[in-house]
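First up is the structure itself, then whatever we jot down about it.
Shown here: the complex without one of its protein chains, the others still in place.
Then we have chain A:
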Amino acid sequence: MAKSPRYSKLHICGPGLSICCSLISVWGIIMLAIVGGLLSAKSAAFIEDIPEVDEHNLSYEERLNKGFDLAATNCYGAVGLYLGCLIFCGIQVFFNIKASAMKN
């Protein structure tokens, strides 16, 4: 079974790097999703982590809420980016396994 030339070009990262990246992506997705959820629920533990909102016409409470929402969006966006990373690294892992199987 000859190796399709298309596959060889797509396998960019080595086996170690791709497994590392997929693990970190999984960790990032799970953890940032939880943090994002907690921020959406306005958890008080993250009170020092929220960005400053400059609009002075809003009351203190409304500014807090807006800050929480901003931080939560940040988290969800990062989750999306890590999902993309995971898919990419997952494909790399798949190609690496195939390449080493063909070598043997």
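The rule is simple: a contact is a pair of C-beta atoms (placed from the backbone, for glycine too) under 8 Å apart; a residue touches a chain by one contact, two chains touch by 3 or more; residues count from 1.
We take it that contacts and distances are computed from a predicted model.
From the set "Cytosolic iron-sulfur assembly component 2A", "FAD-dependent oxidoreductase domain-containing protein 2", "V-type proton ATPase subunit a" or "Regulator of G-protein signaling 7", the protein name that UniProt assigns to the chain left out of the figure is "V-type proton ATPase subunit a". Of the candidate positions A:13, A:81 or A:99, contact with the hidden chain is made by A:81.
Against the chain not displayed here, chain A makes contact via residues 24, 27-28, 31-32, 35, 43-53, 60, 67, 70-71, 73-78, 80-82.
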